[in-house]
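Only a single protein chain was left out; the remaining protein chains are all shown in position.
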């Protein structure tokens, strides 16, 4: 692969990440400096948001390259600590091309009230998740306890890999979703957040 | 009708659909790839959103032509499964020129808590619905059980046709509204969603 | 006053009304074709939104001139039925230059749960209302029963004129606020709607 192609792939990935950040900000899912966004390029490189900075106002230099070990390729670049959770997904499934991590009020509040999962049932929008063809089913969204030790958190997530069609939630923290492309990942994020917003309203109705 | 006129009518319909999608996205009523939007042209053709894709970011090729049987006119185009619900409305009433189907948190949650209808009473905004001239009345919004078999769902909707001034709701799924023009359909959608949002708040107040 | 000056004053008023409509739409306070907006010009003419049409997407011809009797100056122009409520305010106080009527979820729901008034106390934002200099006071917002006979509704509003620093609410319908200029009226509208949103949240907390 020549340098021009490599550059073009990188620019495309950065544009995807910047646009995803703006979209997430529009819904209030990347408050302060929260959230992170990544894409795997066709050549295998991983582009991810730099640690810190607002994800709704990303500039191209807000995106850096990391290896599958979660470390920055360029010395001096500082990836988010949570980069390992992205890499874990890319390592698990070669079909994954984009990972999104956002913080919403609904996911934060519901996860703090939940046990080890939030179960979504009877919603048409469940069909946006991989392998779901009907509303007449239940989708289990695992809730993992938050942990500042991300390597340790990875070991808790690992056993569920391949069994989380709607992504997962870290308690008091936020959601992780993914897809083959950024568009698919964003659609699943919107779908999951829509359903969590519905669940939150249902609980306020006492149901 | 010459080809230039036919093309102009099509372009107008596509612009109406794209603008309606943006407006619905602004309110969060087309999360992920949810929702669908159609218009009947003066020459009788039906333009409707293609299956899949985000309705807030439609491009002209995201709109396809279907016949009254809900099938794509161009081989290879894939309409939404729910196209039949649009066609049913167009077949029922020749005055209908636009149909909107959106997913909101309020319609989803209320319909899952409701019986076979949601009744709206004493709201000024009820006057936006066909034939309503006062707030001092009740408008019945039927709630139909969701069904992945859309042809079967049509048979459940059929007996209510002509008696649904505010549209209808599919349980855990979303609303259907219509009007002579896209502007009228959008106004009724905004009116219905506003009133469902009010109903949801009322129930949280325990009323 | 020469024709050029008269035209300039009219254009200014129309621009104020169009901008106010966009702002109200941004908050969801003019759903469907709801709401109306007026301004009194320095030469005494009254410009008000035409009946029907979406107030968030006004064009200059969506604004018409009415007399103090609420009737259109140009034959064929159709003002909103509620124009009389605007004229009543202009007739009551020559210092009033703009009147806004919006529909919000909070004002609709609270007014349907209220008696003959909503009382706002201990909020800093109360200071936006005429004559209020401290949070340490109560502001009474009258709630009038809705009535499709606007002339009759005017007679119910009349005794309260001059005693409504924060405007008033029509039950299940919406708010009326006013000010010397459009900016003042908009600030009071934002202040009142902010406080009604707070009241609605308070009641959901059971307070």
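Order of writing sets the chain letters: A, B and C. Residues in each chain are counted from 1.
The criterion applied here is as follows: contacts are C-beta pairs under 8 Å (C-beta built on N, C-alpha and C of every residue); 3 or more make two chains touch, one makes a residue touch a chain.
Predicted, not measured: the structure shown is a model, and the values here were computed from it.
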>> Can you list the shown chains that the omitted chain is in contact with?
In response: A, C
> With respect to the chain omitted from the figure, which of A:85, A:157 or A:200 is a touching residue?
Replying inline: A:200
>> Of the residues A:34, A:117 or A:161, I need the one that contacts the missing chain.
In response: A:34
> Looking at A:21, A:97, A:174 or A:191, which residue reaches the missing chain?
Replying inline: A:174
> In the complete complex, which positions of subunit A touch the hidden chain?
Replying inline: 28, 31-34, 54, 103, 105-106, 108-109, 112-113, 146, 148, 170-174, 200, 203-204
>> In the complete complex, the non-displayed chain touches which residues of subunit C?
In response: 27, 122-125, 128, 133-136, 183, 186-188, 190-191, 193-194, 197-198, 201-202, 204-205, 207
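The rule is short, and it goes like this: only the chains that are shown with their structure count from here on.
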> Think of each chain as a node with edges to the chains it touches; is that a line, ring, star, complete or other?
Replying inline: line
>> If I superpose subunit A onto subunit C using their CA atoms, what angle of rotation comes out, to the nearest 5 degrees?
In response: 180
> Could the interface between the copies subunit B and subunit C be described as same, meaning over half of its residue numbers are common to both, or is it different?
Replying inline: different
> Taking each chain's centre as its mean C-alpha position, how far apart are subunit B and subunit C in Å?
Replying inline: 31
>> Need the CA-centroid distance for the pair subunit A / subunit C, whole Å please.
In response: 44
> Out of subunit C, which residues touch more than one other chain, so two or more?
Replying inline: 204
